[in-house]
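Only a single protein chain was left out; the remaining protein chains are all shown in position.
== subunit A ==
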Amino acid sequence: MLAFNFFGATEGGLFDINATLPLMAIQVVALTYILNSLFFKPVGNVVEKREKFVSNNIIEAKNKLSEVKKLEADLLTQLQSARTEAQRIVSEAEDESDKLYKEALELANNEANASKEKTRLEIESQTSAARDQLSKQADDLSELIVNRLILEK
């Protein structure tokens, strides 16, 4: 039982060291254990859990970002290759059409030349035939004239 001596003699002074010292030490040690279970542990758990959560999220976000960058680069190369492929196809088609055009042109030219030549030959033959006929008629006529002149004489 505590026997409070409120009216005890006032003695001591500033440097009066007594049993207050060890009891205060015990009290502080007890306070350490109480505060540890009441304050430091629970608050520490919550704070560290949150810190872990935040750092995990940051790591995850970084991973995702690098993945996105990789995908982006991948897409870019794909786009590049698709573009060159398209260019290749376009130029190929252009070449093809050019070739076709040239072929057709050549064919048409040849045809035209051939028919021109044929026509020329025909005209020439007809001309010569006409000229032959004409000269024959002229011969006939001259013979006739000669004959007539000779007869009249």
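Annotations
Operating definition for what follows: contacts are C-beta pairs under 8 Å (C-beta built on N, C-alpha and C of every residue); 3 or more make two chains touch, one makes a residue touch a chain; residues count from 1.
The rule we apply is simple: contacts and distances are computed from a predicted model.
For the chain that does not appear here, its UniProt entry gives the protein name "ATP synthase subunit a", which is one of "Aldehyde oxidase", "ATP synthase subunit a", "histidine kinase" or "Cytochrome C biogenesis protein". The missing chain, though absent from the display, is touched by one residue of A:T32, A:N57, A:Q78 or A:S91; that residue is A:T32. Residue-level contact of subunit A with the missing chain is found at 2-25, 27-29, 31-32, 34-36, 38-40, 42-44, 46-47, 49-50, 53.
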